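Here's the structure we're looking at; comments come further down.
For subunit A:
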Amino acid sequence: MEIIYSAAPLYAVLVSLVAIIPIYLSRSNPNLRESWTILAAVAKFFIVLSMVPTVLGGKEIYFKLATAYPGIDIAFKVDSLGLFFALTASFLWILTSFYSIGYVRALKEHAQTRYFICFAGSLSVTMGAAFSANLFTMYIFYEALTLFTYPLIAHEENEEAFRGARIYLIYLLGTSIAFLLPAILFTYFTAGTMDFRLGGIFGDTGGIHSLFFAVIFAFYIAGIAKAGIMPFHSWLPNAMVAPTPVSSLLHAVAVVKMGVFVVLRVILYVFGVDLLKEIGAGAFLAAFACVTIVVSSLIAMRQDNIKARLAYSTISQLSYIVVGAALLSPSGIKASIMHITIHAFSKISLFFWAGAVYVALHKKYISQISGIAKKMPVSMAVFTIGALSLIGIPPLSGFISKYYFVTGAVEAGMLPVAVVFAVSSFLNALYFLPIIYTAYMKPLDAGMDDKVTEAPLAMLIPMCVTAGVAVLLFFFPQVLTNFTDIIVAGLFAE
Partner candidate 1 sequence: MKNDVILRTVARCMVPFILLFAFYVQAHGEISPGGGFQAGVIFASAFILIALAVGKEKAREKFKQKISDFTCSLGLMIYAGIGFITILFGGLFLEYGKLPFGSAEKGNHLGMIGIELGVGIAVASVMVTIFFEIARKEDD
Partner candidate 2 sequence: MIDFIAAKYNYLICVCLMMIGFYAVIAKQNLMKKIIGLSIFQTSVFLFYISMAKVTDGTAPIVWEGAVRYDNPLPHVLILTAIVVSVSTTAVAIALMINIYKAYGTIEDSKIREIEAGESGGSVSR
Partner candidate 3 sequence: MNLAVNFPALLVTVPLIFVPVIPLLGLINRKICWYAAVLAITASFAMIMTILAKVSTEGPISYHLGNWAPPIGIEYRIDMLNAFVLAVISFISLVSLLFGKELVEKEVPEYKHPAFYSVFILFVVGMTGMTVTGDLFNVYVFLEITSLSGYALIATSKKRYAPMASFNYLVIGTLAATFIVLGIGYLYMVTGTLNMADLAERIKPLNGSSVVLTAYALILMGILIKMAVFPLHLWLPDAYTYSPSAVSAAMAATSTKVGAYVLIRLMFSVFDIEYHVGSVPITGIIIFFASLSIVMGSVIAIAQTNIKKMLAYSSVGQIGYILLAAAMVNAEALTGGVMHIFSHALMKGGLFFVVGLIVYNIGSERISDFAGIGRRMPFTAAAFTIFSLSIIGIPLTVGFVSKWYLVLGAISSGHWYAIGVILLSSLLTAIYFGKVIFVMYFKGGHDDHGHAPAAKLSEPMGMVIPMAFVAFLCIYFGIFATFPVELAAKAAEAVLGGVTWK
Partner candidate 4 sequence: MINLMLLLFLVVIAIAAIQAKDLLNSIMYLSVYSLFMALVWTELNAVDVAFTEAAVGAGVSGVFMIAALTRMNRFESSRERTGLGKYFPMAVVAVTAAMLFYATVDMPAYMDPEAPIHKHVAPYYIEHSEHETGSVNIVTSVLASYRGFDTLGETSVVFTAAISVILLLRRRDKNEK
């Protein structure tokens, strides 16, 4: 693999971090402040985009920032998996920025400067995690994301928000310190390195009992609570007290996706398929995640709060990604990587819709939105597209990943998993369709006629774009497969 030394990943990380300064300085002028955010978002996206040709050309970009301790570097490496994740996140940041502006202004939120600062910071560390060259660097950004998002969740500054934020912090910091850090330390101790390598870094494992690796692996999975695998999932519904743009970007994309991204890194780049097959951890993880898929879908059905239902849906969808990787088969891995993007676009559409509903109606519950489709046709169309995509109905992108998931399960010879996918699709339908039904079929509540309008344009346009991408990806899946093929080829090259 050819390696190119370039500071581009560093710039990608720094651009939004640096943007914090002008954002803070222009805090008294909201228009100027927001332009900085947009500028940073666009700049970041283009920096990330500029690395695509290199990576698709089969090369990797490497940049060493510093030697933290003897033998341990803080370094960035751009490979296809990281770039894929970064691309998704940075593109969605642009949309979310516009959407945020509409949202906070419509609701006249307080502490807007802090809001935008933390947003920019969160994106920086997300990039950092995506481009990390080793476990150490990744752990740093993993922790930093928790800290940056905490003020966003506590944004409302009321009891409920503080409670949710506290639970968030305890879960994420607790698990990462209690499990992830020891796991990393043991990895370093055993492997002597922390640099990611496709196919695993443990090398020759002769003499070490496989139980040891199983325990470390379990520590990793327990430590990465951001991936929302049960029983470490309950921070996510609690974090839904955050403003909707936060929930949409962070809890559909940045935070949770960083979780599954780290899981993928660990599975593919730390342990490697062969080692996991040898110790049988894949099947075990798959079983765990399957339980999560089904259980959280069942819980989702019982939620009346829109965002809570979406949160449980997210938990279930995240486990798809984990299951896909845990299958350890080419198609499964392909599917799980693709699903990062596909789920991101679909789910963010749903959250955007929830925010639009809140801005327009100040309603949070499904039972309160009867008949709004007539008044908010565009928003509801967006919702419908997102929901159907997640259920997996063609011609929407969700179908593609589902297809690969099932193929992967068959390849791996784990038919029960395929059944779970099928059942779960059915459950998805069960919890999404009632919303659509309520909105379209039920009559509008009395007295709502005059008040209800569409959300502001700044919100509407990003919604349409995300929904549009969710559709387009079905027709141009090669956008995704270009990246996944490189990884799969590298993994299963004989």
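With respect to how the candidates were assembled, all candidates are chains of the complex that A comes from, given by their letters.
Keep in mind that, in the parts below, contacts are C-beta pairs under 8 Å (C-beta built on N, C-alpha and C of every residue); 3 or more make two chains touch, one makes a residue touch a chain; residues count from 1.
This structure is a prediction, so every number in the text was calculated from the model and none was measured.
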Given options 1, 2, 3 or 4, the chain of this complex that touches subunit A: 3
Residue ranges of subunit A touching candidate 3 (in the complex, touch as defined): 27-28, 65-70, 74, 108, 110-114, 136, 139-140, 143-144, 147, 151, 154, 157, 162, 169, 173-174, 177-178, 181-182, 185-186, 188-189
